[in-house]
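For this depiction, one protein chain was excluded, whereas all remaining protein chains were kept in their positions.
Going in written order, the chains are labelled A, B and C, and every chain counts its residues from 1.
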Amino acid sequence: MADSYDGYKENTAGRANVEDTPELVAYYKKLEEMKVGALWTVANKIEPWQPAPESVPVLWRYDDLREHVLQSVTLVSPEKAGRRVIYLENPGRKDISAAVGLLYSGLQVMNPGELASCHAHSSSALRFIMEGRGAYTIVDGHKMTLGENDFVLTPNGTWHEHGVSEEGTSCIWQDGLDIPMINALDAGFYQVHPDLNQAVSYPVDDSTVMWGTPGLKPQASAWSKPYSPLFKYQWEPTRDALKALAAISDGSPFDDVLMNYINPLTGGHVMSTIGASMQLLRPGFNGKAHRHTGSFMYQVAQGSGYSIINGQRFDWKKRDIFCVPAWCWHEHVNTSDSEDAFLFSFSDLPVIEKLNLYREEALAENQGKQLA
Amino acid sequence: MADSYDGYKENTAGRANVEDTPELVAYYKKLEEMKVGALWTVANKIEPWQPAPESVPVLWRYDDLREHVLQSVTLVSPEKAGRRVIYLENPGRKDISAAVGLLYSGLQVMNPGELASCHAHSSSALRFIMEGRGAYTIVDGHKMTLGENDFVLTPNGTWHEHGVSEEGTSCIWQDGLDIPMINALDAGFYQVHPDLNQAVSYPVDDSTVMWGTPGLKPQASAWSKPYSPLFKYQWEPTRDALKALAAISDGSPFDDVLMNYINPLTGGHVMSTIGASMQLLRPGFNGKAHRHTGSFMYQVAQGSGYSIINGQRFDWKKRDIFCVPAWCWHEHVNTSDSEDAFLFSFSDLPVIEKLNLYREEALAENQGKQLA
Amino acid sequence: MADSYDGYKENTAGRANVEDTPELVAYYKKLEEMKVGALWTVANKIEPWQPAPESVPVLWRYDDLREHVLQSVTLVSPEKAGRRVIYLENPGRKDISAAVGLLYSGLQVMNPGELASCHAHSSSALRFIMEGRGAYTIVDGHKMTLGENDFVLTPNGTWHEHGVSEEGTSCIWQDGLDIPMINALDAGFYQVHPDLNQAVSYPVDDSTVMWGTPGLKPQASAWSKPYSPLFKYQWEPTRDALKALAAISDGSPFDDVLMNYINPLTGGHVMSTIGASMQLLRPGFNGKAHRHTGSFMYQVAQGSGYSIINGQRFDWKKRDIFCVPAWCWHEHVNTSDSEDAFLFSFSDLPVIEKLNLYREEALAENQGKQLA
Partner (left out) sequence: MADSYDGYKENTAGRANVEDTPELVAYYKKLEEMKVGALWTVANKIEPWQPAPESVPVLWRYDDLREHVLQSVTLVSPEKAGRRVIYLENPGRKDISAAVGLLYSGLQVMNPGELASCHAHSSSALRFIMEGRGAYTIVDGHKMTLGENDFVLTPNGTWHEHGVSEEGTSCIWQDGLDIPMINALDAGFYQVHPDLNQAVSYPVDDSTVMWGTPGLKPQASAWSKPYSPLFKYQWEPTRDALKALAAISDGSPFDDVLMNYINPLTGGHVMSTIGASMQLLRPGFNGKAHRHTGSFMYQVAQGSGYSIINGQRFDWKKRDIFCVPAWCWHEHVNTSDSEDAFLFSFSDLPVIEKLNLYREEALAENQGKQLA
């Protein structure tokens, strides 16, 4: 039981502003016995004027992490570990093992010839390939071969597993999942495949053939699932699309040239709970600051520069990972005058949008630039 | 920093099963310095086999609460308190002031002539009237008069305020909100109306006239908001509808005769994040047990009986409130042979459904009855 | 073969304006042999500046029709006639037996104890009861009892049949169907029920209980069909809803107080191809003129007055029927200073809207009043 109950009071009309008195404190303690409380003792805390995320901005340098990720290969087997993953732990969300907001992220490593066991869970997941050759993912019988900067989905409820072919090299990728969100909603189920691995029941990379042609879909295929039938989004056409778009468009003052990965059958986000984007910061791009709801994880797919997040500068280069918690000011800068920078990102925007919680604000002061 | 890291290991293929060694513990501690961790030390915790809610089943007896709710009138003014509410605090979710799951609930009291200040927030809210005459709610200029067992919406983003007319009596109602969910998503905004109160700009109860006729809508009205334009759901037609439906239908073995409150323009839930239902347990109804995802708050609108929740029996009568956390077995019984029992409930089902997280299971053993 | 080919030429830039020459006429004749033609000889005809309906405004007086409708009872049996219906034939659409546009309408009569044979067809149908007691309709096993000014659906693909109970009186109703539209699309199928009649497999009027309560739907019922699950729309609540709406609303300058019948699960039209409305012209209402796409049939459910359609005045009283072809100016007047007038109408608006063909224009001249 608490001793003081008026720690959140605010002297503003329309807000709770009740000072502790002995009589009130006695009342509060009696309430606690009945599993109730006085709203005015917590109202200002649970109804902040604007989002007050516990997550903090963090940048994880790949130079620091890489050796430890590789070291895990020598320390644990995939069989013992389930998945050999180093997860990113936001200092403000250690309680729920989140990287930012309600999103989980980690770096997974796999050696040639290794194959993880097959499982299914309520969480939606994605992988973004960081290095190595020969990686592949199998989703409900569809096998996708994966190269650097490729992005692949393993949606909610699908049987899936990851591996690296015998001819490949050690592969590292970033996982992104909504585990903390699913747990917050008390909705997580987990299953191990009865055979520990599933069969590949379709031609390799068939989802690219079926759904990866612009403006066309096969007559013969129905799709009613709540996620994209296109599981793999390849790097080269994505990069080329952004370069082509850059050639004809002004870009956004905040994000320069940004494209969302979409479900080709809906034009919407790739999965129910996680969206993803790739953006091109052209040489010398010096973005303005804005803030919005939604929690974001970024990975530098190419190039170097820095981002200022709530006044703090984070320098980044290829493969670095950083997060922008909800409603934090952020601006991106490509410090090269000659090289493009590409940022991959994923977020909980599908949820924020479905629940009608999206808000956005441009920084008005100082020509839109933060003082870092 | 932790001393032991293998507390969650499971000896099952496909699950993390790594024992601490001095070498590993040293590795873990180095990881922590870099704001990362080894997934296999937490995987089995954050990916449970099935939902493991921190919320526990609770029943709040109105006989216990009522006097304390009324006492608050003498202890604090609405001006000081903001809202004079006793909130229901689930022992498992004290950290987030939740009644169950990510839902908040409280009992509010207001005296004749009182009027709370007007505000707007990202949270969606509902009220269910428990006692008193003369209560009203104003939502974006629409004033709704409210009687016992009436249910009213104050959706996300609307200006709203509650009051009791001079001619009325002391009124108590149950509030239901998604505050913990909005906070979990770092998406909460709060505004106090610049004038502290809003004008009533439409005829009283106009939303009932506009949208409350079955099978008809006014030509002259567009509605593009993501919540029901019908703000008030009255008790008498709801009760009559359930009785009429009972006369022609078998009912569900779990819920007997249950109707969902809907947005008449979509047939879907009344708000983006909170759904609500009223159900009739006919005299002698002795329901079977099932469990499903979604967190539920119940209020007994009429009658008496009991519910068994995860093996624990909770006896209830009119105005008692209880919760069923996600994936808990539950069964309802009307102990009267002659009187109907009505249960009002609200839940996070709209979110569970939109994110494709709904699952349901009937109890197979013991003819579907729990051993309490 | 034609002799002249330049009958549609227009001397306006951007329009076809080619005069016949002997050389061209020879060319045209050669084209005809190959089952082709020169577009410029017909372009101005098939692409008019604005809709040029072949339908004309018509008013059918019930005083004239009633005796002939009743006479049909003595002339043909329902068995021989299939349905004993006098259909309304627009002078401009005799080729397709349409009442207006692509809509069919007729007056059907049935004596107590008579029951038509059961059939199903691709056309969507509705009935609006004009006189008599004891009428009923059965749709896919659901039986609806019907009184004056009740409106009932028999959608595309449903087994349906009409009858009058032994205790009833001779009944007359108006049928509305989309037969000409379905034929224009070459999509009409017709089936006679193998048993000639179907069983009633649900409680009488169950669709009203299930779907006819404002703001509620049964949990236990799924509905995925492309038409309203509420088959019957009763007169009394419709009238009361319009009166209540009139008390709080200004109404439209063209239509006064108008409500659309809706599918309670979508807020949209009752069927895929036909929409329906009821409107109240308050005593003394003197409407302004507008025109829009969509073809409309009206029946006077109550009261008396007149409508001016493309400059022609049509006086009407209870049970008269009239049509407004697409893009015709029309204005309605209730000539009584004390009595309400109610107009029921149905139209092809669902199709016009789905194909993005809706346009509307208010008459600007003469304060919005036509010169009749």
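Please note the rule applied: a residue touches a chain if its C-beta (ideal position, glycine included) is under 8 Å from a C-beta of that chain, and two chains touch if they have at least 3 such contacts.
As the structure is a prediction and not an experimental result, all values here were calculated from the model.
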* **Displayed chains contacting the withheld chain** => A, C
* Asked: Hey, which of A:37, A:212, A:287 or A:350 is the one touching the hidden chain?
  -> A:212
* Asked: Which of these touches the unseen chain: C:110, C:164 or C:182?
  -> C:182
* Structure fact -> subunit C positions in touch with the non-displayed chain are 12-18, 23-24, 27, 30-32, 34-40, 42-43, 45-53, 55, 58, 60, 64-65, 68, 71-72, 75-76, 79-91, 96-97, 101-102, 104, 106-107, 117-119, 121-123, 156-157, 179-193, 196, 226, 272-273, 293, 295, 325-327, 348, 351-352, 354-357, 359
* Asked: Which residue numbers on subunit A touch the omitted chain?
  -> 202-203, 206, 209-220, 228, 230, 233, 237-238, 240-241, 244-245, 247-249, 251-252, 255, 257-262, 264-267, 277-279
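Just so we're on the same page, only the chains that are shown with their structure count from here on.
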* Structure fact -> So, in whole Å, the Cα centroid of subunit A is separated from that of subunit C by 53
* To do: Indicate the whole-number Å distance between the mean C-alpha point of subunit A and the mean C-alpha point of subunit B.
  => 29
* For subunit A, what residues touch not just one other chain but two or more? -> none
